[in-house]
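Got a structure for you, written out below as structure tokens; questions coming shortly.
Entry: chain A
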Amino acid sequence: MLKKTMMEMQFRIILLVLFFILMLVVLIATRPFIDEIMAQMNFDSEQMKNLPDFFKNMLAETTQLSKMVEDDQFFLLSQWYSKNFGQFLPLFVLIMVFPLFAKEVDKGTIFFLLSKKNRPSIFWGKVLPGYMVVMGITLFFVFIAPLVMMLSGYSVAFTPQLLAMIVQQLISVTFFFALFMFFSVVFNDQIKPVLAGILVCFGLPFFSMFEGTKWLNPYPYVLGQSVLTKGHFDGIYSLVLLILTAAIVWVGLGVFKKKEF
Partner candidate 1 sequence: MWMRIELRSPLPVYEQIKMGIKEAVMTGKFERDSQIPSIRELAKDIQVNPNTVARAYRELESEGIIFSRPGIGFMINVNRNGIKNRLLEDLEVELLPLIKRMKKAGIQKKDVNEVIERCWKEE
Partner candidate 2 sequence: MLERRISEKESGSIGAEKKALVIKGLDKVYKGDVHAVKEIDFDVNEGEVHALLGPNGAGKTTTIKSVLGFIHYQGDIRVFNEKIDDVRPNVAFVPEDKSFYEFMTPEMAIKVCTRIVDQFDPNRAFDFMRRFSLPMKKKIKGFSHGMKTSLYLSLCLAQKASLYIFDEPTWGLDPIRRDDVLEIIRNLVIDGKTVLYTSHIISEVEKIADRISILFDGRILFSGYTDDIKADFRVFYLPLDEQLPNHYQFLSSQKDREKLVILTADEKTIHFLRQAEQAEEVVPNLEMFFQTLLRGKHYA
């Protein structure tokens, strides 16, 4: 089933890998450029007003601007993991996962699998390869970014802080994979799992508007804000996400076993 899954995901794999590579290249290419802007900015604040919007946001949100200018490691953590790559992670998982089951049902090819294999083998035969592909791409990009920076001559190292960040993102990807896989199992067409996924990706941040529901917004965890600001790994949130992941997968299997086609 791994080969079949890879074939099905082929187009999306190529597209997203290219997208992430482009993102990484642009980021590293702007590293010296940002230095210059920062340097100029100190003297000429007029210049800042003329910068494009996204650039302004990027700079403004980073609380320790000067630290970023001097510290390559901090630049990597804040700009790759906490921004570009990190922010895109849930959407990336959604794009990879939403058709996993829904497309088979939508296109009628599910009958082929159903007649050949028992339900649990079909379920795991799709979930495990799917997870391997998503995890593979994630692993590639969480490790390639520091490596490329090292090769480009920046002083970057695999510090405990960096590893904590990576582990949090891997757990996040695992959780979103389970959630979006579940949507794909539950719905019979391909549009509903996408809509549900988009709702999750763009809806959850709204919970941070209220103090009581803040914890429902997973983005601070995904982007590793505690790692970035306080330097510590969020163990409780990790544990909760992993337990939730297991529960979702278990319920998903149950739904798939009972589902009528």
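The set was built so that all candidates are chains of the complex that A comes from, given by their letters.
Basically, contacts are C-beta pairs under 8 Å (C-beta built on N, C-alpha and C of every residue); 3 or more make two chains touch, one makes a residue touch a chain; residues count from 1.
The structure displayed is predicted, hence computed values, not measured ones.
Student: Once the contact definition is applied, which of 1 or 2 turns out to touch chain A in the complex?
Tutor: Looking at every copy, the candidate touching chain A is 2.
Student: Using the touch definition up top, name the residues of chain A that touch candidate 2 in the complex.
Tutor: 1, 3-4, 7-8, 107-109, 111-118, 258, 260-261
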